[in-house]
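Working notes, structure below.
Apart from one protein chain that is not included, each protein chain of the complex appears where it belongs.
Per-chain residue numbering starts at 1, and chain names A, B and C are given in the order in which the chains are listed.
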Amino acid sequence: MEKVKFSTLATNYKVVFLDSYGVLKNHAGLIDGVSETLEFLRGQGIVTKVLTNDASRSRQQQVDLFKRLGLNGLTVNDIITSGTLARLFLEDKKITGKIGYLGTVNAANYILHIDRDSVPISEIDLEDCDDISAFVFLDDEGFDWNVDINKTINLLRMKNIPVVVANSDKLYPVSPRDVAVGTGGIAKLVENILNRKFIHFGKPDSQMFMFAYNQILKEGDFSKHEILMVGDTLTTDILGGNKFGLDTALVLTGNTIESSVDTLVAATGILPDYICRSIMD
Amino acid sequence: MEKVKFSTLATNYKVVFLDSYGVLKNHAGLIDGVSETLEFLRGQGIVTKVLTNDASRSRQQQVDLFKRLGLNGLTVNDIITSGTLARLFLEDKKITGKIGYLGTVNAANYILHIDRDSVPISEIDLEDCDDISAFVFLDDEGFDWNVDINKTINLLRMKNIPVVVANSDKLYPVSPRDVAVGTGGIAKLVENILNRKFIHFGKPDSQMFMFAYNQILKEGDFSKHEILMVGDTLTTDILGGNKFGLDTALVLTGNTIESSVDTLVAATGILPDYICRSIMD
Amino acid sequence: MEKVKFSTLATNYKVVFLDSYGVLKNHAGLIDGVSETLEFLRGQGIVTKVLTNDASRSRQQQVDLFKRLGLNGLTVNDIITSGTLARLFLEDKKITGKIGYLGTVNAANYILHIDRDSVPISEIDLEDCDDISAFVFLDDEGFDWNVDINKTINLLRMKNIPVVVANSDKLYPVSPRDVAVGTGGIAKLVENILNRKFIHFGKPDSQMFMFAYNQILKEGDFSKHEILMVGDTLTTDILGGNKFGLDTALVLTGNTIESSVDTLVAATGILPDYICRSIMD
Partner (left out) sequence: MEKVKFSTLATNYKVVFLDSYGVLKNHAGLIDGVSETLEFLRGQGIVTKVLTNDASRSRQQQVDLFKRLGLNGLTVNDIITSGTLARLFLEDKKITGKIGYLGTVNAANYILHIDRDSVPISEIDLEDCDDISAFVFLDDEGFDWNVDINKTINLLRMKNIPVVVANSDKLYPVSPRDVAVGTGGIAKLVENILNRKFIHFGKPDSQMFMFAYNQILKEGDFSKHEILMVGDTLTTDILGGNKFGLDTALVLTGNTIESSVDTLVAATGILPDYICRSIMD
């Protein structure tokens, strides 16, 4: 596919949705020029929102982290995370009792801070767990994989409770060379062992896009045709954006690299409307 | 799980979403007492919407069919079908050129009537198909499976175009004893052969629920807590309703029968909030 | 990967196992030069066996077909088919009663001719099928897909009997441009709908290789190191040969073409020991 210039493309839209990792930042920090690009978009009157599969931090912590990396001007309402959706689900379903989780205490505070107790899998007593009424896969850190994944499996064999996956990414990059298993990958292992399907949140699911769309409707009157979804991953950003009815642009600064983009598009059948080298192009 | 009386349960809500097949009707026609139950709900001021995985008829044709079966009082705005969502997708993505399809001419007229040509797979010339710009799985009828499923596979091997599945149900009941492969089952065969993933519409996907929710917001001010989703199938009605944040009630007049309900809930991990024998109970 | 000359490679072995379709023949008939190549191998004292995923013909019919195409010198003992294994299974398990099937009458005569009745799905009465004690997926031809696939699903929903897939290939080439859904693809659709796993025969399963190996042990004393498996398909010929402990050579006259061989090897992780342009090379 032909590449188009992002700066020219973006000005055809009133709203731009941006993935975070691989578009705005990478393992080394903010990608060069991102600050200027976002300022350019704002200068053109274009509304921007960040849509990220992440449940390790609150939206405020995301804003603070972007600031530390040198990207100012984002507010809590500009960042939509899969963790936010998981939290809303737990609120909507009015789950009472304790919520078990796999992940860090920080993530638990953010997702589960509502007026109820949360308890890490390491502290759950399998002999006395009647009060656990839901379970959440929050993060790939904060626990001992050897012990706590098995303990999670045994808890969920005993108790048929709602199970939520707050970030469905199976893997994520940690360096130019290496990846790591993500929350979604661990959840998939457990689903596979138990032969059950959990409730997953995050792109490509429509709910992330719906939440972001509802957010911008509070700020103005926009149709879907006026929104461009920008991401580095075909199976999450582009598939999800396409399905929600948005125009989509794939950038080559993250998971998808220039030499394999045509092969990947052909193999998956997921077609971005546009391909741009980066949002700085 | 304990059974609750539907008539008592429903009056706790302002809105009731109902699946069609297995809840309102079955292979023999309207289920006895459905007309009276819907009148009772309306008498209580409860808004009702029908959410159905179907792309074989227009919403008006659905209204007419319910009338012929003896259920009056439904309007086009009361029926949300997966076909409607597929049609909106094709409009939103502004696809130009012809749209190929597998299904009946009636379904094609309904989904694809917009100002463009549609062409059944049987009439596509694989030697000259540059003008086909999207493909839709509409229905399990209206074509020769032996010939046209293979032809669809060969078309999609040659052309990397958006492919839409307008009804993701893998099978559907045709008598008390028998089922038939649905549109989603045929699409799954083709995805499996091609190792690709198409764009599926229908429950349990959030978009059906979002579309229905947006529809009722035009008619009044409702929160998700005031809506009950009622269905006979765990993997579509209940999973989808749960994930969207609605309370859910499983009825035992269709796919799920009383003797196996506990086993199925345990095996799938999909938990309805309530179980009712039927909506007449 | 580097290409090696087949004629040089083969002379390092005492036995050569050959896939049929894509190695010896294609949609147009015998591949040019195959007759001379097999004669050359025999002249070198190399034992050859054909291993093919096929259940549509008896081994004698395979020999006759090769003769009509111009390839002489093959005997019944030189051809190992997945259908042979399915037949042995039904004999070994001493199944009594009638065997239902999906496929042609010719295939049924061949696979099921043993002293018992076989009955095509079209002639099974679902109201009176107590005497059906096993079911076999034989071929993708000889039945009405629209009607008979659904009927098969309903039979297998009612009766929990052994189900055998006599050819596990999901698709096969019918012209340079086109493929068709194979027996294994139809069986996979039914497994997917029923959420069950049938008993599949054919490469890459070890049984095909074990059967061929036992056959050559009757003809001489050979170790696995003296056998080369030659095929055009990574997921059947090469994966199966590798796992059985044979050296493997991929040829580029069938399913795998030169321009994509490196990508496919990397994507699947299935590594042939050698790659040859063809067995005529």
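The rule is short, and it goes like this: contacts are C-beta pairs under 8 Å (C-beta built on N, C-alpha and C of every residue); 3 or more make two chains touch, one makes a residue touch a chain.
Because the structure is a prediction, the values reported are computed rather than measured.
Note that the undisplayed chain, when the full complex is considered, contacts A, C.
The hidden chain makes contact, of the residues A:42, A:68, A:94 or A:157, with A:157.
Contact with the chain that does not appear here is found for just one residue of C:82, C:104, C:183 or C:242, C:242.
Across the interface with the omitted chain, chain A contributes residues 126, 144-146, 149-150, 153-154, 157-158, 170-171, 177-181, 185, 188-189, 192-193.
The set of chain C residues touching the chain not shown comprises 88-89, 92-94, 156, 160-163, 194-199, 205-207, 210, 224-225, 239, 242-246, 265-271.
By definition in this document, only the chains that are shown with their structure count from here on.
Taken chain by chain, the contacts run in an open path, each chain touching the next and the two ends left apart.
Same-residue interface: chain A and chain B share over half of the residue numbers found at their contact. Each chain gets a centre from its C-alpha atoms; the one nearest the centre of all protein C-alpha atoms is B. Taking the mean of the C-alpha atoms as each chain's centre, chain B and chain C sit 39 Å apart. Taking the mean of the C-alpha atoms as each chain's centre, chain A and chain C sit 45 Å apart. Remark: chain A and chain B have CA centroids separated by 28 Å (rounded to whole angstrom). Counting partners per residue, chain B has no residue that reaches two or more other chains.
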